[in-house]
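What follows is a structure written as structure tokens; I'll ask about it next.
Missing here is one protein chain; the remaining ones are kept as they sit in the complex.
Order of writing sets the chain letters: A, B and C. Residues in each chain are counted from 1.
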Amino acid sequence: MAMNKKPLKAKGNKARKKQLLAKEIKHIDITKLPGIVATVDSMKSMAFSARDLARAADIFDRMLKDKSCGVILTLAGSLISAGLKKVIVDMLRNNMVDAIVSTGANIVDQDFFEALGFRHYIAGDEFKSGMYDGELRELAIDRIYDTFIDEEDLRICDEATQKIFDSLEPGNYSSRQLIAEFGRYLEENGGPKTDDSIIYEAFKRDIPIFCPAFSDCSAGFGLVHHLHSKDGDPHVAWDGGKDFYELTQLKIANPNTGIFMIGGGVPKNFTQDIVVAAEVLGHDAPMHKYAIQITVADVRDGALSSSTLKEASSWGKVDTAMEQMVFSEATLAVPLVVGYGYHKGSWKARKAKKWSSILDRALATA
Amino acid sequence: MAMNKKPLKAKGNKARKKQLLAKEIKHIDITKLPGIVATVDSMKSMAFSARDLARAADIFDRMLKDKSCGVILTLAGSLISAGLKKVIVDMLRNNMVDAIVSTGANIVDQDFFEALGFRHYIAGDEFKSGMYDGELRELAIDRIYDTFIDEEDLRICDEATQKIFDSLEPGNYSSRQLIAEFGRYLEENGGPKTDDSIIYEAFKRDIPIFCPAFSDCSAGFGLVHHLHSKDGDPHVAWDGGKDFYELTQLKIANPNTGIFMIGGGVPKNFTQDIVVAAEVLGHDAPMHKYAIQITVADVRDGALSSSTLKEASSWGKVDTAMEQMVFSEATLAVPLVVGYGYHKGSWKARKAKKWSSILDRALATA
Amino acid sequence: MAMNKKPLKAKGNKARKKQLLAKEIKHIDITKLPGIVATVDSMKSMAFSARDLARAADIFDRMLKDKSCGVILTLAGSLISAGLKKVIVDMLRNNMVDAIVSTGANIVDQDFFEALGFRHYIAGDEFKSGMYDGELRELAIDRIYDTFIDEEDLRICDEATQKIFDSLEPGNYSSRQLIAEFGRYLEENGGPKTDDSIIYEAFKRDIPIFCPAFSDCSAGFGLVHHLHSKDGDPHVAWDGGKDFYELTQLKIANPNTGIFMIGGGVPKNFTQDIVVAAEVLGHDAPMHKYAIQITVADVRDGALSSSTLKEASSWGKVDTAMEQMVFSEATLAVPLVVGYGYHKGSWKARKAKKWSSILDRALATA
Partner (left out) sequence: MAMNKKPLKAKGNKARKKQLLAKEIKHIDITKLPGIVATVDSMKSMAFSARDLARAADIFDRMLKDKSCGVILTLAGSLISAGLKKVIVDMLRNNMVDAIVSTGANIVDQDFFEALGFRHYIAGDEFKSGMYDGELRELAIDRIYDTFIDEEDLRICDEATQKIFDSLEPGNYSSRQLIAEFGRYLEENGGPKTDDSIIYEAFKRDIPIFCPAFSDCSAGFGLVHHLHSKDGDPHVAWDGGKDFYELTQLKIANPNTGIFMIGGGVPKNFTQDIVVAAEVLGHDAPMHKYAIQITVADVRDGALSSSTLKEASSWGKVDTAMEQMVFSEATLAVPLVVGYGYHKGSWKARKAKKWSSILDRALATA
């Protein structure tokens, strides 16, 4: 069975590569920015996106005040590589979120990647032009708009995911279960090599993370390699239907829910759909009571990313009384909205819901 | 085991509902629009999107002329409900595409849905405002921007997917295998109740369709219900890693590839990634040689939907010699680009690649 | 009085410049594309932008059928350099438009510029990156995204406008009057050095062209130079208030109006405002009866470019019964909408309104 044993090596000049990967992306720390509250409050009676953002921040605060409300955070777009990791970790640490539904890239390629000790780097302005992408390819540097990643590091991340899959009992797993194993791997290997890790923090706090397109990320390479190496023998499989089933169980167990959506895509749609799924399973689940979305998407093309929250209400998924879209790129709006929620402090009266333990108990008794 | 046996019923006025669902969406038939070629040719030496579109159409024609090139079509956004179904079916019928990678919504909620005899409807302009979404909810009418769907029909579609899952041998399946079973179900039930069906056409022609976020659609409800009804017994599972493995096998078997991307999201990213996956499995796979993308997404936010094709080249996924982004809403640009390819006729010299049979043979011998 | 007498000279390599300016932009000829009608008709029962575009085309056709309706075309964005010149000239030639309100750039820097014998050029894809703008500066090549202009040619255009101003009787002129003089200049100098010229065609047909920000273009340089050279003596002045007065007189003389807006900005806003201006002058002018707009602008930021036509109705400017926005880049949508109107042929029953002669007569008797 032919398998790729030689590590990826950049072909270009090492010194040049080192020079390009010199300045690290730094994650914003909203806990040190109390001034955000007054700034957002000052936007309440303006117009356009400022007013929308202030209202979204207020709805987020209401979600946190409503103690029975389970908060589901959905993530799409390159958020972790863009410096929003600590914002999300601070939400986990302070009981501001009870479940995450994300693209695989944010969770595996970016958060797990940093937990393995790797970093994202600031690309010089000239690289945005795309004119140097050929050289970057030679140097094995991947580019996300204005950010660099060392592809050699990323291949090590791919391999780490395979190691984890190889170590598990063959069988079918939800992405939540597999991602929890990523957290356990970090725990058993001396903890994350970074101050803040979403996967690790969620693991320690029994907060479930779902990636409904889990093979579309670094873990996908691990899955493919694992599957290939087993050559027909029993193996570890990601069972995507189980993801949907588990997330629906949470809606059934905790009917009052709010969703905080960063970007759209599969995470957004998947999370909205659990209202209908609960109904399909015979439960009279209410629509999501609170819903905010921060997105650059456009409302005019019917893409999943861009259906408005009002539109979602026609599908019976989102209540319209407490919903707000904010049309802004995430790096600008997310620190303001989450920073507002953090410094208002309504989360202090909230308890951890530890939803992963509910799901694990259900599975243990099943 | 409590399960939802009572069919969904709209609460509102039946006459009003009938009135709202009176005008069907009609799918554009590019085979009857030979004038597209001259129109697109006239755009070649203009500027901006016209020039980009003409170049994309030319690259599509080159893909079709390059007989060894396998063409992979990726679909995101609500395309089928928007009237693009026949465009895609005509691509399948005329050997213009060898594999489809799509959101589940396009394939199941919209194409399979129409194959079951249901239709999409034109919403009046006033409904775009969102002001009537409460009434629509009462009437069980779902809205996609300017298009209506009868939620009662959609629930029947959900149930049909469960019936299919219930009828299969327990075990792990790729979305490709499950979607092929949807085609077989149509075949065995008198064929599709519509002139044109993507699932059915692909089934008859051994063209694989992958949905890398398969539980994020009508089939997801079927999967959840099936899983629930089995109550721990062996059941049918969608194995998402298998999807990635199979698509990668196609890249290995047919290294020369071109991708035609409508929208971005998971289908785009997943398909680009098979170049790296093939490499991970020890094969020296070339980058995608041709790549065109039609999208409304923006390049500035690092979302997966919006990474440019140039950016993808830094990742070693897409060659830059023959790539073109077209920034346009799909309903305008897709008929022009595909219509151009159709009436230029380069597909006439192409043979069907029947990639599903390759995969099925591999599985049979495995 | 210090004045710039030496012509601008590029500093860089002449051969390189020649090579960069080798491929001319070619203007699309919709009169040779009868297939557009069937294509647009096929989009009527689709969704999203296709349906919007088909409806806009239909409204344009209705404007032309309604013989008393005066059609005002507004232009913003680089349309002429992008290859849309002949589309507009064909509208003028075939009584499809009765007045133009435009940015100065389209009319002077681009149309008059081509009438002087100069051309726009196709920039290679790599120039879009902006990485070569320093070299272009050295070569005196101006770039509009993917299009090149020879700055040396443009300076000659600037000077030609000054020559015209120098030749006129001192006094206050509307931009319409000045632009008519540009047409006369072409007439007296052997006609335009190009097959199609908006300024010249409008001049011959007594169709008024207004540029409500007339000093914001090549003519602005001519005005400044003219003013400077007169050193306090009586001179030719562009009287911007006169523009508004004249356009309002047309609304009063011909109350039934339709507007065809390409882009937004000052031309759009200025034209919508004449309804209110007519009212201010004591006339009970109806709102614009028909209104279509083709724009890439976004509705969410309150910019003038992006106020929707519905929003304009709250201002009493645009009737909502026959209005349609098309969210598309102009080079794609304009040929389809105008081509539809052209080949439907409703303009054949329309008479030339010769609005400039109305204004000139009014001025003569004033």
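The definition used in the following text is that a contact is a pair of C-beta atoms (placed from the backbone, for glycine too) under 8 Å apart; a residue touches a chain by one contact, two chains touch by 3 or more.
As the structure is a computational prediction, the values presented were derived from the model and not from experiment.
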{"item": "Contact set of the excluded chain (shown chains only)", "value": "A, B, C"}
{"item": "Among A:146, A:206 or A:360, residue touching the chain not depicted", "value": "A:146"}
{"item": "Sole contact to the chain not displayed, among B:145, B:290, B:327 or B:355", "value": "B:327"}
{"item": "Candidate in contact with the missing chain, chosen from C:44, C:62, C:93 or C:310", "value": "C:310"}
{"item": "Per the touch definition above, residue among B:13, B:129, B:167 or B:189 touching the missing chain", "value": "B:129"}
{"item": "Residues in chain A touching the chain absent from view", "value": "23-29, 32-36, 38-39, 42-51, 53, 78, 81-84, 120, 122, 144-147, 327-333, 335-336, 339"}
{"item": "Residues of chain C in contact with the chain not shown", "value": "2-4, 76-78, 81-82, 103, 105, 130, 133-134, 136-137, 141-145, 147, 151, 155, 158, 172, 212-216, 220-221, 223-228, 232, 237-245, 248, 263, 265-266, 269-270, 273, 276-277, 279-283, 296-305, 307-308, 310-311, 313-316, 320, 329-330, 366"}
{"item": "Touch list for chain B against the chain that is not drawn", "value": "47-49, 126, 129-131, 298, 300-302, 327"}
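What we mean here is this: only the chains that are shown with their structure count from here on.
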{"item": "Whole-Å gap separating chain A and chain C, where each centre is the average of the chain's CA atoms", "value": "48"}
{"item": "Centroid distance [mean C-alpha coordinates] between chain B and chain A, Å", "value": "25"}
{"item": "Where chain A touches two or more other chains at once, by residue number", "value": "130, 298, 300-302"}
